[in-house]
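Okay, so here's the structure we're looking at.
What you see is the complex with one protein chain gone and the rest in place.
For chain A:
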Amino acid sequence: MPLPLPRRVVRRLAADAGLLVVAVAFAVPLLWLVLASLDAHATLRVRPPASPTLENFSAVLTDEITFTPMLNSLLICGGATLLTVVCAALAAYPLSRFRSRFARPYLLTILFSTCLPITAVMVPVYGLFVQINLIDTRYGTALFLAAAQLPFAVWLMKNFMDGVPRALEEAAWTDGASWWQTLLRVILPLMGPGLAVVAIYTFIMMWGNFFVPFMLLLSPEQLPASVSIFNFFGNYGAIAFGELAAFSLLYSTPVVLLYVLISRRLGGGFALGGAVKG
């Protein structure tokens, strides 16, 4: 037996050690979230609760604190996701199937607008919404969120649609199906997983969006969870950290679960729709 460890093993151990250091560092804030939510006397530090309890959860599970904001989030993000996905699927179809002089400039414009800093247009959007009376309405907020997320959704959707073979579609054409029948009955069912990825990704981005509802919604009963979370920071100090953690956990769980659903397709070579594959 050779005494020194083979180089390969040494390298693997070193890599493991390096990754574990990073993992622990990244895990500390997450650990606080979980531990504080179970601790009736939570502080700012990570520490195991003296006696784990669900008190924090029962304290925040009320209409005013949790259910109304979550419902608002669901209405705003769900509605906006639906609109985005429908518009993106429709737009992707001709972009993927037909050729025209303006298809490429159109796609380039779409791609360009995927990366404009949306934060920067929020001040004029606010001004615009005041003038056309969309300010402080949930559907107005949903419309803007849908538009903001649409470029990336169109791009993703087009890439997925490009992957659907045309043979079946051509059979449908020959049978005299119209374009929307073809899209609805042939293409979309074939790209089911891709459609799910676009919808879920869009929903996750909207669910986590803070700035848009923060700017466009004013009345407390309309605020989604991303903004209402600030209510835990009263004006007079004294923050119930345990309850803040419990609420954060409730608010984050849906997107984490949804991400797990699509992670296999998002990871690996896919890396966000091939959009960023350099």
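Please note the rule applied: a residue touches a chain if its C-beta (ideal position, glycine included) is under 8 Å from a C-beta of that chain, and two chains touch if they have at least 3 such contacts; residues count from 1.
Methods note: contacts and distances are computed from a predicted model.
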item	value
Hidden chain of the complex, named as in its UniProt record, picked from "Phosphopantetheine-binding protein", "Probable chemoreceptor glutamine deamidase CheD", "Anti-sigma regulatory factor" or "Sugar ABC transporter permease"	"Sugar ABC transporter permease"
Full-complex contact with the absent chain, from A:52, A:127 or A:220	A:127
Positions on chain A where the hidden chain makes contact	11-12, 14-16, 18-20, 22-23, 26-30, 32-33, 36, 43-46, 83, 86-88, 90-91, 93-100, 104, 106-108, 111-113, 115-128, 143-144, 146-148, 150-151, 154, 159, 162-163, 166, 179-180, 183, 204, 207-211, 214, 226, 229, 241, 244, 248, 251-252, 255-256, 259, 263, 266-272, 274-278
